Structures are given as structure tokens and as C-alpha cells.
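FYI, not all chains are in this one, though none of them got moved.
For clarity, chains are labelled A and B in written order, and residue numbers in each chain start from 1.
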Amino acid sequence: MLTASSPGNWSTVAQSPSEAEAPHALQPEAGGNEAAGFSVSLSNFNGPFDLLLSLIAKHEMDITEISLSVVTGEFIAYLKELESVEELDKATEFLVVAATLLDLKVAGLLPQGELVDAEDVALLEARDLLFARLLQYRAFKEVCAWFAGSLEIESRRHVRQVRLEEKYRRQTPELVWTLSADDFAALAAVALAPRELPVVGLDHLHAPLVSIREQAALVVSLLRHGAPVTFRQLIAGVDQKGVVVARFIAILELYRGAVVAFEQLEPLGELTIRWTAGHWSEESLASLGADYDG
Amino acid sequence: MAETTETDERVALPVINLERALEAILMIADDPQSLVSLATSLGAPVPAVRQSVERLVADYDGVDGGVQRGFELREVGGGWRIYVRGEYDEVVRDFVLTQNPTKLSQAALETLAVIAYKQPISRGAIASIRAVNVDSVVRTLLGRGLITEAFTDGETGAIHYATTEVLLSQLGINSIEELPKVSPLLDDGSEGFDDAR
């Protein structure tokens, strides 16, 4: 993990500090120029770091306190154009970086206090982290050229790869086959099973999963033909937190469907649930809790 | 090489490099190559190619006191191809034995299963299902006669593979339709997900 060792870290990597301090870096290029020169579409950029790098490259400078302000301005300006819904998803990737940059810019605009307080340190850390990740990203980006080149060169090479001569093929040992058709089908099921879907794994957060619909069905069966029941009674004997939560959500859903009503005499007091629905069909259950699906 | 306006260099080329260009082609050509097809792709006259081929044969045979190579250039079925020299059959057989265990690897079996249920299927499609490169496994299966090249896609040039009778007889079934169903996974994976639990 990279932490702030000194604010000057970045400048050790800077190519020419003198140029970075040159006045032209300070001036936001004349309005017209900026508008014309910086109209890009998202597809040109792989991500926020990509955009940042290209902005830095465009100004032929390294990010110092001064130029950072210019780059931040353009970065934010660029983000403003990302308003269409389809771009929203990608735009979120830029937000963290944008927020960090803004923070840094604001800090640069404010008069510098003498004392280093915790917030300043946090800001420095944020900046160093951002710069470190940017540097790292740049390193990978640079080495990409080598990958592309090597892949290209090697793709033009031809390797001897010919069918085994028939006489040797005939001499290969007889195959020992032990699989039945059913074994084979089982193998196919494994091989063809969809690869794990690329989603953020949340399984560890709420496993095992509990179906709200199932819980609702249970609640219905307990309430439908009987007297009012307290929530405590409804969850008696349940030791899994997930089940309790799901059963509670199921009750809320039933309430929303005007199937049950609550009674609670005092805050945090005993919760009593009673059946109020005039008619009830199993179909009602099918659509229940749909908000929680997916 | 079609132009004839060049100078000395051009004249030297066919003599010196034709043999080298030929051996380059022969090293990667899978099927025996006729003199005509070799001449065509090299842009050289057939007689020159014939001479070069003859010199290569002699070269690999070590005729002029050179090394006798472990391979030889032979004319088979109207074309030329590089084969292992007969003396090394034993060595090669040992090698083939160690490379071809009597049982298929798990990777080979799974690839075979994918082909069986999804045939005809291209190598690229197999690779994307299996998420690995399947080139050598496909060669193994071809070599074992368990799969065959069904057809080549006219547009992409991608070879599509299908299973053979050999597989059917190994599985003890008469047609690929007799394979046990493994749906709903096969449809596209989106179905039956709700029941997965």
C-alpha cells in the first residue's frame, strides 16, 4: 500500500519540472481552443486513468500542484458530457478519481495553513495513492506495446505441426475406455455448465439464501385461519438470522398487499399480526416479493 | 518474384534460396506437395523446383558425405513430404507411446463431451466454452479417431468438428441421439437457473 511519504514524491518522477512550472501550463488554454481541442467520446478512453494520462500527455507535463488544477478542470468538464444513460455505468468508474482530483484542486485553491492537520495528511495520502496508481497504470500501459509487438511477431511465425504419420498413429496404444454413456453425459454437464457469471460475489454476505416467497407462504398458512399471532411466535424456533429477516420482509410484503395488518402498542413493543384479507389466492403469492428478485 | 527486371541478385536467388524456401514449406506442409503447387507458390519454374527437390533429398540422405538426417524427403501419392527416416521408427514409437497414454486426460474427455453435445462446433467455440486453448487436445482426439473434421466454414475458414462412429461404439450406443439429455444446461444456461438451488 502506498502512503504519503512526502508531497514531493511525484516530482521525482517528473521529467522536467521547469516545464511543468512554465506559465502556459497554468493558463487554461483559450476557451475556443479548449472546446475544439478537447471533444472526445468515451470510447477513446478505457477508463479514468486512461483519460487522466491522456490529459497529462496533451499538456506535455507532469502533474504538479499547478498543472493538476488544469487537468482537474478538464477531467470534470469531460465528465459533464457523460450524461446519457448508457454511459452512466461507465461514468461511475470515473467518479472516484474525479472526487479525488476535486479535493486536491480545492486544497490547492485554499490558503495553505501552517499546521498540518489530519485532513491535510489524508489529502496527501489520497493524492499519493492516486498518483501511485496512475504511475502503475502507466507502467502497464507502456509494457503493453511490448506485448502487442511480441504477439504480432510471433503470430507470423510458423511452427511444424503436422498430422502424425499413419504408421505411428496405428501404433498408438489402444484406448482404454471406461466411461458409460451416463458418465459421459455427466462429464458434459460439468464441461458445459455456464462458467461462473462475472458478478461481484455476494454469496458470502447472505448464505444460505432464503426465499421471501417461501417465508410468505409459511406466514400465510400460520395466519390465514387462525387468531392474531405475535412476531415472536412467528419466528419461534428459528435460529438463522436470514430466515428471521426474510420472514419479516415477507410480512411487510403481505402488509403491502393488504393481506395482513399490524398492531404494536408501543415502540419496540410486541408486534401482533392478524389476517385481514377477504379473499386470497395462491397467485397472489407468486408475485409477492418480486422486488427482491434478481 | 514475378518481375524479371531485377539484376544479378535475382539470378542468384533461385539457385541459392530455392532449396531453403522449399525446405521451409516442406517443414510445415501437412499434405504431400506436388512439384507444380510448390513451383506456383514459389514463382519458380517447375524444372528448377524439381532439381532443388532432388538436391534436398540427397542432402537429407547425406549422399555427399554430409549428415544423414533423422528425417527424409519422400514422394508419396504424387507429392513430396517430410517423413521420419525409417531407422528411427523405434525412437519415434517410444515417444508416441509416452505422449499417448492409454487413457484420455480429463481435459480431453471434457472437450470430447463438449464436441459430442454441441457438434458441429469450431475449435474457437470449444475454446470459449472450455476457457482454455484446446488445440493440442483436439489433435489428440483427431488422432484417436474420436472426432473428425465435419466441414469448413466457407466464410471464416473455421473447421467444425463432429464425433465419429468410434466414439459411439466406445459408448455402446448407436447414434448420437441416444446420448442422455443434459438439458436444461444445454439451452443457453439462462434457463433453469431458478431451480438451481
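We take it that contacts are C-beta pairs under 8 Å (C-beta built on N, C-alpha and C of every residue); 3 or more make two chains touch, one makes a residue touch a chain.
Small disclaimer: the values here were computed from a predicted structure and weren't measured.
Asker: Work out the full complex's chain counts from this file and present them as a formula in the displayed labels.
Answerer: A x1, B x2
Keep this in mind: only the chains that are shown with their structure count from here on.
Asker: Need the CA-centroid distance for the pair chain A / chain B, whole Å please.
Answerer: So the centroids are 44 Å from each other.
Asker: In the complex, go through chain B and note every residue touching chain A.
Answerer: 27-30, 83-84, 89, 92-93, 96-97, 100-104, 109-111, 113-114, 116-118, 129-131, 142-144, 170-173, 178-182, 185-186, 189, 197
Asker: Would you mind writing out the residues of chain A in touch with chain B in their complex?
Answerer: 158-165, 167-169, 171-182, 184-195, 209
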